[in-house]
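Only one protein chain is missing; all other protein chains are in place.
In order of appearance the chains are A, B and C, and numbering begins at 1 in each one.
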Amino acid sequence: MRQAIYNIIDTKNSNNTIGKYYNAIMLLTIGLSLLPLTIKANHEWKYDIDNITSFLFLIDYLLRFSTADFHLKKGKASFLYYPFTPLALIDLLCLSPSLLLWNNSLKLLKIIRLTRMLRLFKIIRYSKNITIILNVLKKQKDSLIIVDVFALGYIFLSALIIFNVEPNTFPTFFDALYWATISLTTVGYGDIYAISAIGKLITMFSSLIGIAIVALPAGIITAGYMEEIRNHK
Amino acid sequence: MRQAIYNIIDTKNSNNTIGKYYNAIMLLTIGLSLLPLTIKANHEWKYDIDNITSFLFLIDYLLRFSTADFHLKKGKASFLYYPFTPLALIDLLCLSPSLLLWNNSLKLLKIIRLTRMLRLFKIIRYSKNITIILNVLKKQKDSLIIVDVFALGYIFLSALIIFNVEPNTFPTFFDALYWATISLTTVGYGDIYAISAIGKLITMFSSLIGIAIVALPAGIITAGYMEEIRNHK
Amino acid sequence: MRQAIYNIIDTKNSNNTIGKYYNAIMLLTIGLSLLPLTIKANHEWKYDIDNITSFLFLIDYLLRFSTADFHLKKGKASFLYYPFTPLALIDLLCLSPSLLLWNNSLKLLKIIRLTRMLRLFKIIRYSKNITIILNVLKKQKDSLIIVDVFALGYIFLSALIIFNVEPNTFPTFFDALYWATISLTTVGYGDIYAISAIGKLITMFSSLIGIAIVALPAGIITAGYMEEIRNHK
Partner (left out) sequence: MRQAIYNIIDTKNSNNTIGKYYNAIMLLTIGLSLLPLTIKANHEWKYDIDNITSFLFLIDYLLRFSTADFHLKKGKASFLYYPFTPLALIDLLCLSPSLLLWNNSLKLLKIIRLTRMLRLFKIIRYSKNITIILNVLKKQKDSLIIVDVFALGYIFLSALIIFNVEPNTFPTFFDALYWATISLTTVGYGDIYAISAIGKLITMFSSLIGIAIVALPAGIITAGYMEEIRNHK
């Protein structure tokens, strides 16, 4: 019996027809559980949705816990280890807001709403496609760390220079960091920018050099992804 | 006689001299038919252009319909199938506004104007170059779907977080989605952006990570296109 | 004697020491001749610079004309053909403003100033590096034309849709084209953008799809350039 349940809930087992339905339902539940977060007004049905989806998440959690030994293959010890695996922790965190909501503590409500967003990460478990991209990130990890450190260093340097050159435009160093990030990613909202001639000169140099550096991680991920699909074929 | 007509209107048959002229004239007609859409004022000649181009489109449609058996190679049944092929449906939709305009129903006029834009898609039939790019999209379809789903998921997640963190800046969830799209594509008009410190922090993180993800589809299309021309040589 | 002059002014002949100096002086003269264009005020010395640089351009033109037979290798006919080669036409156009300035016709002055900018193109003759990039453009010509036509078509389609959906924001079709170009190249100044919900929705779709299309030419040039340097090694 427990073997049959495990075959259904195990996402790697794509031959199981009931398993596919289970996957689809859980994906739908995740989507449904996020719906109340996209609306401001306090409708009654928002609580209903939350109760229903939380109940389904609870069942899912219990089913997974009860078949932990099939998943981790460590015998009885599996039940001890399982609650501390990353995906199980996310599952638990996704449940907690609803468990707390039944006490209806108003003050905590806002922070609780944010933790509910973690439910989107549950999608990792139910979506094969995301694992391909996570695989690329894992393979290119070393490169990405170097390049990201370099990009962040460049953003920090740009922010440091502009903050000391044009202190009137940038009230705090955080504003300078925000400016550097928005400029070097070429988003450029236009809410904050250098006004003085020397500040503009720094903006020009910083953009011309920095864009190449900040674009490096994107280039590596794209190239890594292209290789990944070439190998799959 | 019907064989001769088919040789002219068949765009794949590039050896036919009259066919080339026919192609050029139809491309010109499509361009001409879109001209009234680029001007606001209600000039008399706009209706004239519409009448002339619609008449040419009608003839084109009838010619194609009458040679459907050469095109689909299914005998008499071709005439039944043909009106439901994608390109024939576009052709019909492009005709409909003009057919309706002769009744001059004022209320529907605005919506009708929009359907006229579909005529631009008729260009697919008459332009060989576009088929190369459509070919790339077809070959990279699987990758593009994964990567697009991932990019849209990331945009959705960013919108969800900012909407709950800074509800005062974003009146509806749609505004948050708009902000996330405009930011992560690095367009960054500056009409909507986070104001609070926490909102700016999320903007920074979201941009630094998200740009790589949202740029992935562009990278795949470019790489796929480069391979396509390399294979052609 | 004419052979010796030709050896000096021929930019392909990089072994000639005097030729190198001649090249450097002409590059400097081009730079100097553009200097008056970067300053608004009407200083006396602007006319002096113009007279001196124009005199040097005139000598250069005469030297090139007198050795046209070495360059075109068509005997006496070379002198007839030479003035109509592209680079010779640019040389002549660069001279003309100065020749006309001696008449001091005030009305034409503004338009004349613009033709002077063509002098920057003279740099092509004196700079080897630019020829490498022009070479890439020549090799990838066919691809670039297809991709550019597609990109321009997409920009036109986006402009057409937004112009008909949100006529209040975009006074003329030119404004819609400007908006589409600035949005899809991700510059996004923020001087013009859709305000209505449907307009924003179109902006989102248009950006997500269009950026890949508009970025294609840049990708092809980069890839073509990488191949070019790989072949050189």
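Note that contacts are C-beta pairs under 8 Å (C-beta built on N, C-alpha and C of every residue); 3 or more make two chains touch, one makes a residue touch a chain.
Computed from a prediction, not measured in an experiment: that's the story for all the values here.
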Discussion item. Among A:T38, A:T85, A:T131 or A:S207, which one touches the chain that has been omitted from the display?
Written reply: A:S207
Worksheet entry | Of A:G19, A:P36 or A:G188, the residue in touch with the unshown chain | A:G188
Discussion item. List every residue of chain B that touches the chain not included in the displayed model.
Written reply: 186, 188-190
Discussion item. By the contact criterion defined above, which parts of chain A meet the unshown chain? Give residue numbers in ascending order.
Written reply: 143, 145-147, 149-150, 153, 156-157, 160-161, 163-165, 167, 172-173, 183, 186-190, 193, 197, 200, 203-204, 207-208, 211-213, 215-216, 219-220, 223
Fill in: Where the missing chain touches chain C, by residue
34, 37-40, 113-114, 117, 120, 123, 129-130, 132-133, 151-152, 174, 177-178, 181-182, 185-191, 214, 217-219, 221-223, 225-226, 229
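Rule of thumb we're sticking to: only the chains that are shown with their structure count from here on.
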Worksheet item: Is the contact between copies chain A and chain B built from the same residues on both sides or from different ones, judged by whether over half of the numbers are shared?
Response: different
Worksheet item: Any idea which chain sits dead centre by C-alpha averages?
Response: B
Worksheet item: With chain centres defined as C-alpha means, what is the inter-centre distance between chain A and chain B in Å?
Response: 32
Worksheet item: Which chain C residues sit where two or more other chains touch them?
Response: 186, 188-190
